[in-house]
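Of the protein chains in this complex, all but one are displayed in their positions.
To keep things simple, chains are lettered A, B, C and D as they appear, and every chain counts its residues starting from 1.
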Amino acid sequence: MNLTPSQWAALLPLLFPALGACLIPLMALDKDQATAKWIRGVMYGTALLAVVASFWYLTDLWRTGAQPSFFQLRMDRLAQFTGIFVVVAAALTILQSWDHFHQEGWVKGETVSLLLFSVVGMMLFASTTHFVTLFLGLELFSLPLYALVGTVRARSESAEGGMKYFLTGAVASSCFLMGGVLIYGLSGTLDLSAAAVTLKAQGLALDPLVLAGAALLLLGFLFKVSAVPFHQWTPDAYEASPHPIAGFMSVATKGVAFIALLRVFPGSFAPLGALGARMQAVVAVLAVATLVLGNLTALVQSNVKRMLAYSSISHAGYLMLGFVAGTPAAYTGVLFYLVIYLAMNMGAFGLLTAFGLVGEHTTFEDLRGLGWKRPAMGFAAAVFMLSLAGIPPLGGFYGKYMIFRELVGTGHVGLAILGVLASLVSAYYYLRLLVALFLQAPSAEAERLASDRPAVHAPLAGAAVLVCAAMVLAGGFLQYALSDGFAKRAIEEGLGLIH
Amino acid sequence: MFITFALITLLGALGMLLQKNVIVAGLCMVATFFGVAGLFVLLANPVAAALQIIVYSGAIMVLVLFVIMMLNSHQEEEAVVSRPIQRWLSVALLAALVLGAVKLVMASGGLKTLAAKGAEMPQAMTLQKVGTALFADHLLGFEVAGLVLLAAMIGAVALTKRNL
Amino acid sequence: MNKYYWLIPILPLLGAAFNGLLGKRAGKGAVTFVGLGVVFGSLLLAFSAFFAMKGMPDHRLILNYGEWMATGSLSVPFGLVIDPLSGTMMLVVTGIGFLIHLYSVGYMHGDEGYARFFSYLNLFVFFMLTLVLGSSLVLMFVGWEGVGLCSYLLIGYYFETDFAPQAGLKAFLMNRVGDLGVSIGMLVLFAAFGTLTISDILTQAGHLAPEVGFGVLTFATLMLFVGATGKSAQLPLYLWLPDAMAGPTPVSALIHAATMVTSGIYMICRLAPVYTLAPITMDVVAWVGAATALFAATIGLFQRDIKKVLAYSTVSQLGYMFLGLGAAGFSAGFFHVFTHAWFKALLFLGAGSVIHAMHHEQDLFKMGGLKAKTKITFITMVAGTVAIMGFPGTSGFFSKDEILYLAYLKSPALWVIGVIAACCTSFYMWRLMALTFWGEPRDHHAYDHAHESPLSMTLPLMLLAVGSLLWGFWGVPEAFGGHFRIGEWLNSALTYGQTHAAHGHHEGPAVLLAVISTTLGLGFGFLGWSKYKGGPAWELAFAAKFPFLHNLLLNKYYVDEGVELYLLRPIRWFGNVLWKLFDVIIIDGVGVNLPGALARVFGDFTALFQTGRVRNYALSMALGAAVLLYVFLK
Amino acid sequence: MTGMDAILHGGLQGYLVVALLLFALGLATVLLRRTLLLQFMGVELMLNAANVALLAFARFRGGDAQAMVFYLFIIAVAACEAAIGLALVIGLYRHRDTTDSDRATSLKQ
Partner (left out) sequence: MTWLTSHPITFLVFAPTLLAFVLMALPHALGKLARMLGFLGALAIFILSLAWLLGHNPVAGGVILAERAPWFTLVGLPVDYALAVDGLNLWLVILTTFLVPLTMMGTWNSLKDRIGTFAALFLLLETGMLGALVAQDLFVFYLFWEAMLIPMYFMIGVWGGDERRYAANKFFLYTLSGSLLWLVALLYLANKAGGFNPALMAQAASALPFGVQSWLFIAFAVAFAIKVPLFPLHTWLPDAHVQAPTAGSVILAGVLLKLGGYGFIRFAIPMFPQAAMHYAGPIAILSVVAIVYGALVAMVQRDIKKLVAYSSVSHMGFVMLGLASMTVIGTQGAMLQMLNHGISTGALFLLVGMLYDRAHTRMIADFGGVAVKMPIFTTFFLIVTLSSIGLPLTNGFVGEFWILNGTFLSGFSWGRLYACLATSGVLLGAVYMLWMFMRVFWGPENKDEDSGTHHLHSDLNAREIAVMLPLVVLIVWMGVHPKTFVAVSEAPVAALLQDIKAPAPRTFVLKPAVHEAPAVHTPEGHAVPAAHEVHR
């Protein structure tokens, strides 16, 4: 079994994180406290190194362009896009977790190792159309996340959150599996694009079993993007998990799930035309539900993390609207949106670390007046919130803009109006965070706590947040470069959709 | 023959669903696994059957029962408050799903032809074929599966090991 | 010389600016010098302009100084028009204005607001001249509002008191009500004539046929007349004038007797050709004028404040003027403006001198017996009184007689009203005189310190007295062998080449009417004098006998209270309703905050689904699966 | 043979029906039982159902080695899920001293 250099090059981005993931636990042998500190540093360093290396090779790949698929792997531009997306998210997460876990007093190498595992899984998940690899990828990135949610055992919530996430997730993935099996059953091949072709050839495109299979597959994806009504794990899991992990889940999981959905439904299942139409129909319905429910519930949250969780649900709604529009431009918009969303949400969750909020102290009350204490962070917070609300000229606006434009272009004016109304509602709860940060003086009790706690020291998280802010701003002012140079090419040369 | 194994499988599952005592429920599940293994035999797939018994009944069930013992929570605890809506909604939904499933199977033309075609096909699977498939076509998958196991292990350790 | 005439209005403006900005620092002397100097300067210029105008073939001098506010089809130049009408008025304003400035030097000396006062006064002269000379209605409107402003400022001159500010506000707002009329009138006229330049309008009007029924011009002229009622204190907008007496007395004389209040009449004369085209308006004008004359005269009967009496007499005299205008006697009306300016200014200044002498005591019942102490004032005021009561030969006689005569020609009823008003006038005027100068002093302390005023105050009195006695001979009507020269003089300005302007009123028993009205007037004058020369006893008796009537008249028919109760309060109430109910509750509450609240309520509701029980989550997923399968399989 | 016969006499349909019923029962366990362990077993059942279907199809496609390989992977994954799941249960039990999922509701709304 020997691989050509190009194939190696295509594999490297996956290999580095995998290697790191396997190496890191081995370092945890030494038990001496003095060295333990250094060891942790080395662990995080290794993880970061692995991620950076992977990023490096991914950019190399991007320069060379799409790779011929081998094994069940398709290292096309879409996969590379995903890789870069996930890797960046992971890097930010690692930076933040160093500070966060120190604040929580729970620094473990395993966490980063698990993170790397799920990074590998995500890359696989989004870079194949072969169901086996798809399923394995799914499990490879889900299982570590289940564990990560519950990783801070000191908190009683963590295990509960992990349990909920795991149980619902397991049900979802067995549905996903069953769906795949059904499709395999009638097509006789486990490669979904091949399956689509054969089904088309045998005229089984609309066979009930195929449709059922497709529906179950879709369920799997929708669960991961936490669309209503598969969303309920989201707030609990986010609240339970450490801030950086929550950020990573909200961004990377959603992202890869959407990209995989993109690859499978508009991509592989393109031959089965009617199926795509039904997908859009059901996604439209669920998107509306997601927008309404996500935004309205976010409105009444007192805990910032839960608010962000519901906001991430509602953002899933916007992205789903992109699928409803279903034009290549819309998909470009979806990818663009994802990139900005990565920056916004990683930043938003990073803020919690940067402000040194630990445990359950993540309510709006705890944030009061912090914006003036840490002006840079405050500025970043303003950028994130306004961008999440879709206020120009920030990146978030352009994501919405592209998607709405396609919606209107394809005649879904009603949905577009609903979308803007939803973002009006969302503006309120995003402003709430700014109100807390800037417009309110810290409560006496908060002051007392602050005086008790040591001064917040989160250089890495702060840096990560600033990077995110820079990305959001860049998204606002270099939108065309990001869209045309990155997202659009990923769609064109990955999905093979012609603009 | 098929009916027997099918019944064993389903009744086992049903027992697990209804049985109050957790241990008994676990044993019912073992029965189900055996039933499934039997079905595999009928499907002329002894290897699968063997694996089914070894892995599931052997590994997983033992693990589960071990945990049950460890947590010494043999009886299901009393419900905080009964959830009729949850129950009846679920039951109705499941009934619908079951009927739907049968209807689905009946309705699917592709399935019928496949059944007709496949019935007289000989079982051509050999371990050698499987091996090549595993290590040639699915090498990647194999590696990944390894990763999954490793990840799960690390995860389990991270979640449970007392002082890490 | 022509090119300096723009200084006629501008000089006083400069004076106002100087006194306003630097007056305090410059000191009294400078203020006096500038304040009087500028008015005197413009008086001289006015004379020169006047004669220049006389030299013109068509007695018209139109000067343009560039564009003011031109856009689209609208063009409003800065320009002056000097013709017999405006010329005469210009002289009255500058002349009497100067006298009153002179008077104020004495009256206001020792007031810390000296500079402020003179700057206001100059400003007033500026605006008044703009009103008079403005070549377009808009420019006239500038003066119109400007004089309103000045009267507002001057009435509120004693702003630290309680009453003056309210009086000022009242004056300004009532004038504003009138100004609405003027603005609407201007809008209509512009839509009708396509220009607001007076000469153009009048020229066009000269070629139009009188309107039958209620037409555009009727509407426009009525609207303008509303403005006139505001400015000239006619029913129903007369209420502000009596209160305006809160201002310093010279102000009352200059603004609220001689000049500003007559600008309503002036405007109608200015637009005489247009008015003659609207018969209905003319009737309205006549009747409103008559009604006002009578109404105000009756109120004047029993007022106790000396200035209030004069104020109501002013209102009723203004009514006369409108009566004259309405009777198509524009020149007659204007003649009365002219004469009235003299004797009413005289009376006010006299009253001022009395008040000055009595240390700002204005209650008639507290005066008495002053003729010994203040000779000049006494004599001059007698002159004024005989003039206003229309003693044969005085200016008042001729002008009032002309008006009554024309009124008779229009409708005898009007004549009757006029005569009654005249009787009241002479009654309360002599009541005033008697209570002031005859009888026993009723407030000895004040009486002992009473003294004649300085020359700067008495000199104007004397000049005005002469004027008010003699000016009548400028308008001796044909009936008395004269030629009503002023009529001829103004004719060109009033008719503007209009052929069918209403004139030629030489039928009817002119002399007889004059005799009747005059004798009645004299009779009532004597009555008033005789009843009161011994003091207010008779009035108290009368009040005891007819309390209702007396109170009614004393309290001015309770109109102020009525307005407050039935007009102002409801408006304020309405404003509050709009604000608290409509704005806050309906729009803001229901329209804005309710959706927000609803959203939160829904949010709370949807949050309930997040039960925290994983089974429920799984169930909702199962439901979702059902939905998916249904949509896909159906 | 007709559909029903096929189901009853071990035709492909029969295996599929069994698979789907098993799947439903697994789901039922998740929905109706409160004991976390049983709910996890339910998940295992669902995976098993998928296995049955997979291998049935494989058989009727003349023994598709690919499916068999996939089956192996699924077993592996199932084991992993069991491991993680049980670990979480233990973690929860340590904090709450319960395995009743309805009692683990500190995260809600």
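The rule we apply is simple: contacts are C-beta pairs under 8 Å (C-beta built on N, C-alpha and C of every residue); 3 or more make two chains touch, one makes a residue touch a chain.
Quick caveat, the model's predicted, so the values are computed rather than measured.
Visitor: Name every shown chain in contact with the chain that has been left out of the document.
Guide: Spelled out, the missing chain touches these shown chains: A, C.
Visitor: Among C:Gln166, C:Ser456 or C:Asn491, which one is in touch with the chain left out?
Guide: The missing chain is touched by C:Gln166.
Visitor: Tell me which of C:Trp68, C:Phe365 or C:Phe480 is the one touching the absent chain.
Guide: Considering the complete complex, C:Trp68 is the one touching the chain left out.
Visitor: Looking at the whole complex, which of C:Leu149, C:Val416, C:Val563 or C:Ala626 touches the chain that is not displayed?
Guide: C:Leu149
Visitor: Looking at the whole complex, which of C:Ser183, C:Ser353 or C:Thr425 touches the chain that is not displayed?
Guide: C:Ser183
Visitor: On chain C, where is the contact patch with the chain that was removed from view?
Guide: 67-74, 138, 141-142, 145-146, 149, 152, 156, 159-162, 164-166, 168-169, 172-173, 176-177, 179-180, 183-184, 187-188, 190-195, 204, 207-209, 211, 214-217, 219, 499-500, 571-572, 574-576, 578-579, 583, 587-588, 591-592, 596
Visitor: In the complete complex, which positions of chain A touch the hidden chain?
Guide: On the chain A side, contact with the omitted chain comes from 329, 332-333, 372, 375, 379, 382, 386, 391-393, 397-398, 401-402, 404-406, 408-409, 413, 416-417, 420-421, 423-424, 427-428, 431, 434-435, 438-440, 479-480, 483-484.
Following the convention adopted for this analysis, only the chains that are shown with their structure count from here on.
Visitor: How many Å are there between the centre of chain C and the centre of chain D, using C-alpha atoms for each centre?
Guide: 99
Visitor: Can you list the chain B residues in contact with two or more other chains?
Guide: 83, 86, 90, 93, 97, 104-105, 111, 114, 137-138, 141, 145, 148, 151-152, 155-156, 159
Visitor: So which stretches of chain D touch two or more other chains?
Guide: In chain D, the residues touching two or more other chains are 16, 23, 26-27, 30-32, 34, 39-40, 56-57, 61, 64, 66, 69, 73, 77, 80-81, 84, 87-89, 91, 101-102, 104, 106-109.
Visitor: Contact residues on chain D for chain B in the complex?
Guide: 3-4, 6-18, 20-29, 31-35, 37-38, 40-42, 44-45, 48, 51-52, 55-66, 68-69, 71-73, 75-84, 86-91, 93, 98-100, 102-103
Visitor: Please name which positions on chain D make contact with chain C in the complex.
Guide: By the definition above, chain D touches chain C via 27, 30-32, 34, 39, 101-102, 104-109.
Visitor: Report the residues of chain C in contact with chain D in the complex, numbered from low to high.
Guide: Within the complex, chain C contacts chain D at residues 607-608, 610-615, 618-619, 622.
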